[in-house]
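Here is subunit A:
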Amino acid sequence: MNKTSKGLRLAAVGAVVALALAACGGGSGSSDAGGGAEPTKGGTLYYLTNAEQFDQIDPQRIYTGEDLAFFNGTIYRTLTAYKFSPDAAEATSIVADLATDTGTATNGGKTWEFTIRDGATFQDGSPVTCADVAYGTSRTFATDVITGGPTYAISMLDIPTLEDGSSAYKGPYTGEGQELFDKAVTCSADGKTITFNLSRPVPDFNYAVTLTAFAPVPKASDTGEKYGDAPVSSGPYKIESNKNGKGGKMILVRNDKWDPASDDYRKAYPDIWEVDYGLDVKVIDQRLITSSGNDATALALGLEPEQLGVIYKSATEANPEFAGRAISELDPYVRYLAINVQKVPNLKIRQAIAVALDRDALRKNAGGDFAGDYADGVIKPNMGVDYAPTGMWDSLLGAKIPDAGDPELAKKLIAESGEAAPTITFDYPQSPTADKAAAIVVDSLGKAGITAKPNPIEPGQYYGVVFDPEQAHELINAGWGPDWPNASTIIPELFTPTGGFNLSQYDNAEFNAAVEAAKIEPDRAKQAKMWQDLNTLAMKDVVVVPTRFGREQRIVGKQIGPVYLWPAYGSWPYGEMYAVQQ
Partner candidate 1 sequence: MTEHSNLRRAFLEVSDLSVQFPTEDGIVRAVDGVSFSIERGQTLAIVGESGSGKSVTAQAVMGLINKRNADVSGQANFDGEDLVAMSDEDLRKLRGNKMSMIFQDPMSSLHPFYRIGDQLTEAINAHQKVSKTEARDRAIEMLHKVGIPLPAKRFDDYPHQFSGGMRQRVMIAMALINSPSLLIADEPTTALDVTVQAQIIELISQLQREFDTAVILITHDLGIVADVADEVAVMYGARVVEHGSVDDIFYHPQMPYTLGLLASVPRLTQVRNDRLDPIPGNPPSPLRLPTGCVFHPRCVYQDEVVGDLCRTQRPDLESVGPGHEVRCHLPAAKRQAAAEVALAALGRSST
Partner candidate 2 sequence: MVILLLLLTLVVFILFSLLPADPARLTCGKGCTPAVLEANRHKLGLDLPVIQQYWEFMKGLFVGRIYAADSPDPVVCNAPCLGYSFKRGEEVLVLIKDRLPATIWLALGAFILWLAAGISVGVYAALRRGRWQDKTVMGISLAGYSLPSFFLGLMAIFFIVIRLQLLPYPSYVSPFENPIQFFQTMLLPWIVLAILYAAFYMRLTRNQMLEVLGEDYIRTARAKGLPERIVIRKHALRAGLTPIVTAAGLDLAGLLGGAIITESIFSLPGLGSLAVNSVNDADLPVIVGITLVTATFIIVANLIVDLLYAVIDPRVRLVS
């Protein structure tokens, strides 16, 4: 998780990463590639962003869905990768990329083997070997240098942990515990085959390696913390220049050492990718709507609410002049309010909060139909098999709860709780829209007699504050999306003490045990049922109040394709995008 590269746009949502999966793409079908034109090679694609820089460029540190999709599609090859397709089920299936196939599991899912393709090279022409993948993977362990990235390597690889919970291996820089790592990740004599030995069965480990955290890094070029300044490409492009900040640009040019024959995954249509940093969101919208000059082959990540009425007929259909280049799709994220169970231990009070909340007003404030559907848990329908309705608003709380909340029932619950009506504080990352949402929270809880105090936090500091148990308050605004199409990247992250996003401070022994069991369940169908039950359980315990299954709107220039939201990451399908030649 991490904040999205959209900066302010999604600041209110906050954290997230991810990718979505399986099953119905909810709502409208996506439009087909721009104007039906044939993809051709050449041209420049422009990526307009409000952000002043990428959160991370270092492969082991990237953890934002859009960035994973962008860099995976351009400069970092991974052992496996998600299929390019607008169809959710297809897009969340994996194909081989750097590896010859999608990996072989043995030992009950505790050992995974991948063979690296011939002809795959870095930008200096040297071949990508098993050692490079292993070295890249090992960097994740240097938690004092390589910060911000996913830590699945640490939690999954068979390396003992120390008393304080940290790994006995401290990464390649200190070399402490190197032998432990070298045992966990081994290379065949020819350097072609890499073997990962895991501490427990991970049936979906070949999904985990789609993350660039498992991408190869040549040891000789590693500059530690500063590796992101000059990373070594293994993909069809390489970074020619990168200047952060307003007015800054990142220019990706073709990597002439990349051999198309070794890569049947990436199409590599454009000659150049240009990322323009620090543009005003209004400017981006305006430029894309006008779509003149270079902007015809430009893309961006979101839309300001004021433009929605201009571009769309309804939340699912664009106006004719924007047909084919505007999308409105469910994104991978679930928006919710985490309730800090350490500070609100009384279940009745938590229920009262959930019951009193005016989710209708919150959704309207976020954009109504455009903002998405009401959520009933932290697993979204586009997660496929892992989703099942929890019945949260129908029966879970003892009655059917209207979308606008039921203050009377909430009052009753408070009365039953045996406690006085509580005073709680609501933490949220500040923005004008979030301020209004806070006003809704304050008002609707107030109707049930709960005193809520808004606590706006500067967006850039938000997670720094709310992850600190000393500073976090009772109610915490959040959003989360899965890291790959398995709720193993949701439920454990959100609801167990070892999870990385447990804003609720939830620590339920029974629950934890059930999670551990689900994690190693090899039967995907059984596992799905387990996640469904855990999702329902968490809702029943009101660990969070889910508010919305997010939907997002995006627009591109007139001469760019294909135009669909790639369900794998809820992103543009960078690896197969092209400029339409006139």
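These made the cut because all candidates are chains of the complex that A comes from, given by their letters.
Heads up, the rule we're going with is that a residue touches a chain if its C-beta (ideal position, glycine included) is under 8 Å from a C-beta of that chain, and two chains touch if they have at least 3 such contacts; residues count from 1.
Fair warning: this is a prediction, and the values are worked out from it, not measured in the lab.
This complex places one of the candidates 1 or 2 in contact with subunit A: number 2.
Taken together, the subunit A residues at the contact with candidate 2 in this complex read 1-2, 52-53, 61, 63, 143-145, 147-151, 154, 164-166, 173-174, 224-226, 228-229, 243-248, 278-280, 282-283, 286-287, 458-461, 464-465, 467-468, 471, 500-501.
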